[in-house]
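Missing here: one protein chain of the complex. Every other protein chain is in place.
Entry: subunit A
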Amino acid sequence: MNERLQFDGARLVFQTTLGEDTRSMIAWHFKSGWHELQQAVRLTALSADNKFAQFLFPVDRPLGQALDMQIPRPGNRYYYADLGIIKKVQTFVPISRSNILYISEDLMTESVDWLSFQRDHSSPPLLEQNTWWEFFTGYSLIAH
């Protein structure tokens, strides 16, 4: 988890660069050259009124780029983004995940690592529903 995801006041920007050691390992796993792999960034957003959205952005430069992601209504939302490999057109295999970025209504930002986020949000801050929490974070709130 890292600060790959930033907000410049108008757009979300995701830094797709990976270290050579990681690229080699991922290419080895997929039995392919790194440049033959189709990369994409999947942005996950949770709004203040508890609505999910996911957006997929193709990556054009295999060795890394600062990917601009323009989205409607950035304020008062949580975001995280995954860099992934598109496999056989359909499957998105995440290979790197950003920290969680919160953008307030006045467009102030706060970046939080996943461990802190889970600790600080041990009870859902919005509605008392586990489903969005589990979807958003991957963690279950049962019996903490």
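Following the convention adopted for this analysis, a contact is a pair of C-beta atoms (placed from the backbone, for glycine too) under 8 Å apart; a residue touches a chain by one contact, two chains touch by 3 or more; residues count from 1.
We take it that contacts and distances are computed from a predicted model.
Per its UniProt record, the hidden chain corresponds to "Glycosyltransferase family 1 protein" from the list "NADH-quinone oxidoreductase subunit J", "Sarcosine oxidase subunit gamma", "Glycosyltransferase family 1 protein" or "Circularly permuted type 2 ATP-grasp protein".
Check A:39, A:96 or A:111 against the missing chain and you find that the one touching it is A:96. Touch with the hidden chain on the side of subunit A covers residues 1-2, 19, 21-22, 25-26, 29, 82, 87, 91-97, 113-115, 118-119, 137-140, 142-144.
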